[in-house]
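Complex shown without one protein chain; remaining protein chains in place.
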Amino acid sequence: MPVPVEQYLLLGAVLFVIGMLGVLLRRNAIVIFMSIELMLNAVNLTFVALARHLDSLDGQVFVFFVMTVAAAEVAIGLALIVAIFRSLGTSDVDDAHMLRG
Amino acid sequence: MATLVWLILLIPLAGVVANLALAKVLPKRTAGWLATAAVGVSFALAVVLFMQARGALKEHAFVTDPLYTWVLIDTLYVPIQLLVDQLSLLMVLVVTGVGFLIHVYSNGYMAHDEGIRRYFVYLNLFVFSMLLLVLGANYVLLFTGWELVGLCSYLLISFWYTDPKNAAAGRKAFIVNRIGDFGFALGVFLIWTTFGSLVYTDVFEAAGTATPATLTLITLLLFVGATGKSAQLPLYVWLPDAMAGPTPVSALIHAATMVTAGVYMIARSHALYAAAPTTPLVVATIGALTAIFAASIAITQLDIKKVLAYSTVSQLGYMFLAVGVGAYVSAIFHLFTHAFFKALLFLGSGSVIHSMEHAAHETGEHIDPQDMRHMGGLLKRMPQTGWTFLIGAAALAGLPLTSGFFSKDEILAQTFFGGHTLLYIVGAVTAFLTAFYSFRQFFMVFTGEPRSKAAEHAHESPAVMTVPLMVLAVFALGAGLVFGLPLENGAIHHWLEPVFHDVLEHHEGGNPMFLLVISSVIALAGAGLAYAIYVLRAADPEALVARFAPLYRLSYNKFYVDELYGALFVRPFFALAAFLAFVVDKLVIDGAVNGVATILRLGSIVLRRLQMGYARAYALTMALGVLILVAYFLSGGF
Partner (left out) sequence: MSGAELFFYVLAVLAITSALAMIFTPRPVYAVLFMVVNFVAVALLYLQLEAPFLAAVQVLVYAGAIMVLFLFVVMLMGPAPAPLWEHIPAQRPLALLFAVGLLGALATAIRKGAFTPLTGTMSSAIATAGGQSQALAEHLYNRYLLPFELTSLILLVGIVGAVVLARLPRQKNPTTD
C-alpha cells in the first residue's frame, strides 16, 4: 500500500515553510542562503511527487532544471556573500542596510 | 532688372553681415565706412534702376519672380517677391539717398563713440528693413519690414542704454508701436479673409468686390497701424521721446524715412482707401488735428530736438490730411521734400549739439547741450551749419519757392478745392504756427548774443558732417522748383501718375495762384512774428509767457497727454500686474505648487518608514504577498 501523494505534498509544504522561516528569522547570510536551498528542495519534492502521481516524466525534468539553476545560483550567491563579507567585514545581512528611506 | 532690385535690397543686409562677421578684424572706424559704402552702392544701383526703368515702367509695375515661397498653406500663399513701380522706386531713392548722406554724417558724429560698430549695424539693418517695407510685393513682406523698422527704431532709440531714460524711451516706442501694429495685423488678417490673398495685385484688383463696411473696417485697422508707425493722434507719444537716440538716428528714422511708412502704406493701398466710404475723411481729420496739435506744442518747446520732433508729427499730419482728401501725389510729394528738409534740420541740430557738447566740455560748463536757452549767436561761429539750417527752416516754414512751400501748398490747395474748408483752415493755421516755431528756433539758436560760454566757444563741425548738410540743403531748397513746377503738373506728378491714375481726382474750378498767395502771406507772417519777438524784441518773450501763462504751460507740458495716458493706461496696468504678481502668483499659484509639495512631503514621512533597508523585512512583505496570492487562488478568486 503506497503512501498517499498528499503526504508527500504536505511534507513539501512543511519543508517549504521551514525554509521560509529560516529566511525571515536568521541574520547570517549563509544560513539564509541554505534556507533558500531548502525551499527549492521542498518544491522539488513536490514536483517529483506529482510526477509520480500523474505518471509523467515532465515533473522530473523540471526538477533537473531547478537543480541546474540552483547550482548556478549557489555559485553566484556565495561569491556575492564573500564579496559583501570582504567589503563590510560581516555576514550579517542586517548590517547591509544603507538603502533605506 | 530683377537682379538689380534684389541687389538694392540685399546689399545693406550684406553690410550688416559683413560688419558682424568682421567685427574682430576691422578697426572700428572702418565699420562705419563699410556700412556707408553698402548704402552708397545700394543708392547708386537705385539710380541705375531709375534710369533703366523710366521708360519700362510707364505702362505697368514690374514684379520680380518669387525668390522663394515663404508660406504656402492651402490657399495662403506668401512669396518673397518684390514690386517695383514709380512709388516704390521713389521711396527707394529717398531711403537710400538720404540714408547714404546720414551714414556719411554719422561717421563724423559718432566718431568717438564706443559702440560705433553696433550703431552702423543697426543703421544698415534699418535701411534693409525700410527697403523691404517699400519693395515687398505683398502685405506680409510689408508687415515684416514694418516690424523690422520698429525693431531697429527700438534698438537705436535706446542706443545709449546705460541711461535708464533712453531705455525707457525705447520701450515706450516699442510698446506704443505694438498697439498700432496690433491693429495693422488685424487689418491684414481681414484682407486675407475678405480677398483670399495678400498679394497686392490680387487684392487691389478685387477691391471693388468687398462690401463698403468690410472695406471701411480694413482701412481703419490699417490706419491704426499707420497712426502708431507714423506718430499720429493718439499714438504719436513715442516720437518726441524717441529723440533720446543719437541725432542722426532721429534724422533717418524719426523724420525722413520710417515714420513715412504709414503714408507709404496708405498710398500703396489707395485702391482700398478710395473704395472705402468713410475712412478717408477719418484719415484727413486725424491728420489735420495731429498737425495743429503737434504744432501748438512745438511753439513752446525749448529743447532743439523736441521742436523738430513735434514738427515731424505735425508734418506727418499734413501727409495724412493729403491722403485723406485723395491727394496721394501731393502726400508723396510732401513726403519727398520733407525727407530732405527734416533730415537737414535734424543733422543741423546734431551738428549744433555736437559742437555745444564739445565746447561745454572744453569750458567746463555743465549745461544741457540741447537746450536752446543756452545757445544764440551760433551763425557766426558755425556758418555752414547755420546757413543750411536756415534753408531747412525756411523749407519747413514753407517760405515761397522752397521745396516745402510747393508741397505743403499743394496739400492745402487740394484740401480747399476738395471742399474741406474746415480742414483747410486748420491746415492754414498750422502753417502759420509752423513758420513761427521754425523761425523761433532758428533765431534762438543762431542769432543774437551767445547765452552761455559754450555757445561762445562753439566751432564748426568737420566736413564729413557739413557736406551732407549742404547736399541736403540743395534739395531742400530746389526740390520744389525742379520737381513741383508747373503747379500740380510737375515732374513728380508725371512720374507718379501711372500709380495713382485710377484714383486721381483733380479739383479744378479755383485759382491756385490765389491760394499760393495766401500760403506765402501766412508763412511770411509766421516768420515775421518770430523775427519781431526774438530778434527785434518788439515784445519781450518772457512777458508774453507770463501773460499767456496757462496756455503756455499747457503747450509746454504737451497738453499733459503723457500724464493722461499714464493715469488712464499705464498705472492701472501696473496695478493689475502688481496684483497678479504679488497676490495671484504669490498666493494662488505658489500656494498650489507649495501645497502639493507639502502634501507629498508629509506623505513621504509616513511612507519612507516602510523602506527600512533590511532585506529580511522586504522578504517578510514578499511572504505576505505570497500568502495573499495563495489565499486568492484557494478561494477561487474573490
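Here the chain labels run A and B in written order, and each chain numbers its own residues starting at 1.
Convention: a contact is a pair of C-beta atoms (placed from the backbone, for glycine too) under 8 Å apart; a residue touches a chain by one contact, two chains touch by 3 or more.
These figures come from a predicted structure and were not determined experimentally.
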Shown chains that the omitted chain touches within the full complex: A, B
Absent-chain interface as seen on chain A, which is shown: 1-11, 13-22, 24-28, 30-31, 33-35, 37-38, 41, 44-45, 48-49, 51-53, 55, 57-58, 60-61, 63-65, 67-76, 78-83, 85, 90-92, 94
Those residues of chain B which, in the complete complex, touch the missing chain: 612, 614, 616-617, 620, 623-624, 626-627, 630-631, 633-634
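Rule of thumb we're sticking to: only the chains that are shown with their structure count from here on.
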Footprint of chain B on chain A - complex, ascending: 20, 23-24, 27, 32, 93-94, 96-101
Residue ranges of chain B in contact with chain A within the complex: 604, 607-616, 619-620, 623
